[in-house]
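There's a structure below that I have some questions on.
Every protein chain except one is present and positioned as in the full complex.
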Amino acid sequence: MPRARRRRTGGRIALTVFTGVVFAFLMLPLLVVFPISVSSAPYLQFPPPGFSWQWYQRYLDDPTWIESTIRSFKVAFLCTALSMALGVPLSFALVRSRLRGMRIADRLVAAPIIVPTIIISIAVYSLFAQLRLIGEWYGIAIAHTILALPFVVILVSAGLRTFDEAQEHAAMGLGASWPVAVWRITLPQLRPSLVSAAFLAFVTSFDELVIAMFLSGASMTLPKKMFDNILLEIDPTIAAVSVLQILLACLCLGLATIFGRGALPSSVTR
Amino acid sequence: MDLTVRGVVRRFGPVTALAGVDLTVAEGELLTILGPSGSGKTTLLKVVAGFEIPDEGTVRLGSEDVTLAPPRQRDVGMVFQNYALFPHLTVAQNVAFPLEMRRMPKPERDRRVAEALALVELAGYEARLPRQLSGGQQQRVALARAIVFNPRLLLLDEPFGALDRKLRESMQLEVRRLQRRLKLTTLFITHDQEEALILSDRVAVMNAGRIEQVGTPGDVYARPATRFVADFVGESNLLEGRASGDAAAEVPGLGRIALARAAGAAGDRTTLLLRPEALRVGAEAAALPNRAHGRIVETVFLGLSVKLRLRLDGGLELLARLPLRPSEPLPAAEGETVPLGFAPEDVHVVGG
Partner (left out) sequence: MSSVAEARAAPSRARPDPERARERTLLLLAAPALLVLGVLFVWPLLRLLSMSVADGTLAQFEKAALDSLYIAVLWDSMEIALFVTAICLVLAYPVSLWLVQAGRLGFILGMFFLLLPFWTSVLVRTYAWMVLLGRSGVINRMLRDWGLIEAPLPLLHNLTGVLIGMVHVLLPYMVFPIYAALLRIDPDLKRAAEGLGAPAWRVFLRVTLPLSLPGVFAGCALVFVISLGFFITPALLGGGRVIMIAMLIEQQVREFLDWPFAAALATVLLAATLVIYAALGRLTGGQAHAAR
């Protein structure tokens, strides 16, 4: 891009160096867990004295780790399904309705991003305690839906706003009912937004700790299990689990970039 | 199939978009709705297509009342302003869409798609995506998609607006040719009066939610029913005056003007239309019954003709359009005063 051509090279180099340092700061914690996770030392030691898969082995052999991992996957899948099923229709309403109340609804949907998670957590906890939903994996998924919904709505609305509604009219004029027009014409073109939204919802739920802390009871999700282990002992098993989670994030991000619209930054502002 | 619109009214809050529209399009006819933006022509189109339900009145296709029918049950083919092609579907899939919605078996569907594409000269483009086509080709796809299911009515919503002039003209002729060949009843919406005059069997001029006049292009041009039509269709000199009872009128600035027939009872207000090409300038003016002198204040060259703006002594301004032949020089230059004249037969009494 020719925009910066005439900028003084000195300033440009300083900017690049600064940015490089910030990027290094961002990547540093993600990278450091890799060597720790394959360390042969029984405690944190850097650099690792030798190579070993033992911490991965320990993770795989421990049924509580595996159980919590499976539980987290179940929670995240259900949360993704729920937040898509609720968020996609809601996005249509928010983008297309001219009712005044929709602007309030718009604010309401975005609210869970800024309302502190701890407040949402204890509020839902006190409700779920009465409903005897504590310890149920689907209870966590339902609660996570509140957190994932804003991301789904923001991404899908952004996609929907750039869609030309005349195409739906054309389809209806050509013999389609409105649901068929949406299914055959609108949704296929929204696919990138939908894919990104689904992955973001999945990751949001899979990584969530605070709500899970209150709602999971004895049947822990992976983040809750990790949190407890960190408090008890920092052993490299956690590093191994961390590496697996980073790889999962990589996978989700990669898939969202290839099949979606990269999860950002087109939707940074509406 | 013929289209009949009766007494259609559509209000949006305090705004009346359609104030009682009556219209009939005969089978196989191409009728153009011509009007400025805000005249209600788009609302009328939506009412006919089924995207709007009128507050009053009926819409009939043949003998069937479709006033309340949803778009998908009307069997109306429509070409949208920006074509509204489905960008994620190929040309063939786009054209097959209406057939698929009608649950036509695949072999027949394929045959009809091929036919339609051949008709718009796009055979061989089946697998392309719309974005891989030129503007003119996209329009042909939109047209093929609108006619492939043998619609009872074809609607064209300003379909040529996005094309450049040359392409527009060839597409207009092509649409006209196709429409005649398939004998499609067609309602064409435009704000471009030139386009309307070229393409239509009949033109309906709309203004402020009403149809002001329906007639052949020649009719509408030569014998406008209202002042609005006279002004909107083509260029015009509109002269305000009073009828004198006999075949003449008094026009301030021009004096007494001879007409072909009476413009009303003596003293009635009247509006007279004189098309610029009917106004003679220079020597030929001398033999005509209506004469005056005017100073040329502006000369605009338009290729085959030249347009003159002339100011008369009283301050009245008239437009004249003269054919331009290379062998004949212009009768006069800007700033000169020249004789003007026009025949009584060339003056049309608006609304008369």
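Going by the order they are written in, the chains are A and B; count residues from 1 in each one.
By definition in this document, contacts are C-beta pairs under 8 Å (C-beta built on N, C-alpha and C of every residue); 3 or more make two chains touch, one makes a residue touch a chain.
Every value quoted in this text rests on a predicted model; they were computed, and no experiment measured them.
Trainee: Using the touch definition up top, pick the residue from A:A181, A:M220 or A:C252 that touches the left-out chain.
Mentor: Only one listed residue reaches the unshown chain, and that is A:C252.
Trainee: For the chain not shown, which residue from A:I120, A:I140 or A:A171 touches it across the whole complex?
Mentor: Touching the chain that is not displayed is residue A:I120.
Trainee: If the hidden chain were put back, which of B:E27, B:E56 or B:E121 would touch it?
Mentor: Answering carefully, the residue with contact to the hidden chain is B:E56.
Trainee: In the complete assembly, which of A:F92, A:F163 or A:F259 touches the absent chain?
Mentor: Here the residue in touch with the unshown chain is A:F92.
Trainee: Considering the entire assembly, which residues of chain A contact the chain that has been omitted?
Mentor: 1, 3-4, 6-8, 11-12, 15-16, 18-19, 22-23, 25-30, 32-33, 36, 44, 46, 85-87, 89-90, 92-94, 96-99, 102, 105, 107-120, 122-127, 142-143, 145-146, 149, 151, 154, 178, 200, 203, 206-207, 209-210, 214, 223, 226-227, 230-231, 234, 238-239, 242, 245-246, 249-250, 252-253, 262-265, 267-270
Trainee: Could you list which residues of chain B touch the chain missing from the display?
Mentor: Spelled out for chain B, the touching residues are 6-7, 51-58, 67-68.
Definition applied: only the chains that are shown with their structure count from here on.
Trainee: With centres defined as the mean C-alpha position, give me the chain A-chain B separation in Å.
Mentor: So the centroids are 56 Å from each other.
Trainee: Tell me, which parts of chain A touch chain B in their complex?
Mentor: 164, 166-167, 169-177, 180, 184-185, 188-189
Trainee: Touching chain A in the complex: which residues of chain B?
Mentor: Result: residues 49-51, 70-72, 74, 76-78, 80-82, 84, 86-88, 97-98, 101-102, 145-146, 149 of chain B touch chain A.
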